[in-house]
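Complex shown without one protein chain; remaining protein chains in place.
Which chain is which? They are A and B, in the order written, and residues in each are numbered from 1.
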């Protein structure tokens, strides 16, 4: 597997300073790159790795050009990380073995399901009654798309994804919980990626909706009737409870938890490990996790925290006492 | 798909005030309901939506009757949410296409497994040696029920559920971890629902037990030898560590975590995102998550929190100093 530098620049653009005939045999991080590797510098904080790198060629932007020139071949581009992303796509496209089967014979597809003729369905997938899979969408192994759920174009669903299981709808009664049948479905837009073993539940009455360009990592739970806006991305182990409405261009860090029936406006960024228990109506960066410490220190602080309210009361008492003393001594 | 109002009231009871011949074409929330839709008001805080709703008919209880009468047809019932739950079941039963296969031909069922003749097993399920599946229980796609595990009657297991994988049992040794074979199984009662990709581990020696009427959402982990009491419900992403004993009629919010070897008595309610690290011996509502804030405010508070113990000491010093001063000035 190899590509000439020239072929790369022909396909992706960028200004090549160096030997266009150089063969690139792999893509690698600066630190482990060898003379046959193409690497990139996107974060200025790794600039010191640039000088030391053995990479045959590096992708850089203007601020790093001088340092790149001193060490050898480079490609100049305004956004090296984006260039690198496109390069990985080029690399994969040139080196991937041809796919022979459009629909793996072990997949179970209901006769009423509509799978676009350019979509691919991997081994042991299930596509149920009335489901629709859009153009160029790929279901990897063991993906389940339940009744009447719709997946748009150019989506990628990783192994174990479950689309359209029942939402968690229960009414209490004197005889225990009574199931609320989930009569809605799931609608997923175009260019959506969904990570391994992630679950998106069908709606109770209306549909659960994932808009175009949303990216979900692994082991994420999306409850019934959630609405996730365009280009929002969520890291692994995140949970979004029922009927939450998350705006466009949001990000949620790993293991973030969004409570039900909330609204997050566009452009909200939630730190990993944060439980969002109220709506967020202003774009910004929100956080709420317990800062870890060595266990002994945590225990002392946690014990104090359990009486934090009392501590505040003690401070109040002190403030009053001092005010009294000030009166006396003034 | 449509049902006459009269047919609904015949099946489910309730007092119809309005046109029994009216055709209902869908069930819908108050806000998005149209004239062909039947809707409901269960939470008085949405009463303002009632007047504005375009629903052809609404399900209400006595306190909302007057408001409902002013806008048109309604069904009066003591518990509209429960009525609505039963209505979704009626709706589904009347409109679901007939199931043609009891056991999908792609399912892998061991010859020694016992699947009740009224149970249904979906595509690509695995039912292992000696497992038993009760009457009218439904396994959706890609469910695994491991050796000797028992599922009761009228249960519903969603795609990707894994019942009876090994519990996490390890003994340390000088050569690394030594596996403790998990010789127990899983016993699940009647009327249990288990969400997509949820895992219930087999016991080490005795069985893991899930009692009748328990409802588990998606992506939940139940460790070995856990015991979950009747009608307890857990929201998605919850984890219960080994040998925990959870009572009846408990609820655990999403991403709740219950440590191992604990006891929670009946009627304990754990808020989402809470780690329960000690037994709870009194029914009630328990919480413990870090309240989120904008990131800058969180950072300041978190930094102070890491020295909370020192702050308490400073308050103590102040209290003593003030007592001394009081002595002097008195």
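Worth pointing out:
In the analysis below, contacts are C-beta pairs under 8 Å (C-beta built on N, C-alpha and C of every residue); 3 or more make two chains touch, one makes a residue touch a chain.
None of the values given here were measured: they were computed from a predicted structure.
From the set B:40, B:74, B:91 or B:290, the residue in touch with the chain omitted from the display is B:290, counting the whole complex.
Taking the complete complex into account, A:305 is the one of A:47, A:67, A:262 or A:305 that touches the chain left out. Within the full complex, the residue among A:147, A:201 or A:217 touching the omitted chain is A:217. The residue from A:140, A:202, A:227 or A:245 that touches the chain not shown here is A:140. Contact with the chain that does not appear here is found for just one residue of B:5, B:199 or B:234, B:199. On the side of chain A, touch with the chain left out of the figure occurs at residues 26-29, 32, 79, 81-82, 84-86, 88-89, 91-92, 97, 104, 106, 122-124, 140-142, 156, 158-160, 191, 193, 195-197, 212-213, 215, 217-219, 230-231, 233, 235-237, 254-255, 272-273, 289-295, 298-299, 302-303, 305-309, 311-312, 315, 318-319, 322, 325-326, 329. Although one chain is not drawn, its touching partners on chain B can still be listed: residues 106, 108, 124, 126, 128-129, 142, 144, 146, 160, 162, 165-166, 168-173, 176-183, 197, 199, 201, 204-206, 219, 221, 223, 237, 239, 241, 255, 257, 259, 270-271, 274-277, 284-291, 293, 297, 300-301, 303-305, 308, 311, 314-315, 318, 321-322, 325, 328-329.
Note that in this section only the chains that are shown with their structure count from here on.
These two copies of the sequence, chain A and chain B, are related by a rotation of 120 degrees on CA atoms, to the nearest 5.
If each chain is reduced to the centroid of its CA atoms, chain A and chain B end up 25 Å from each other.
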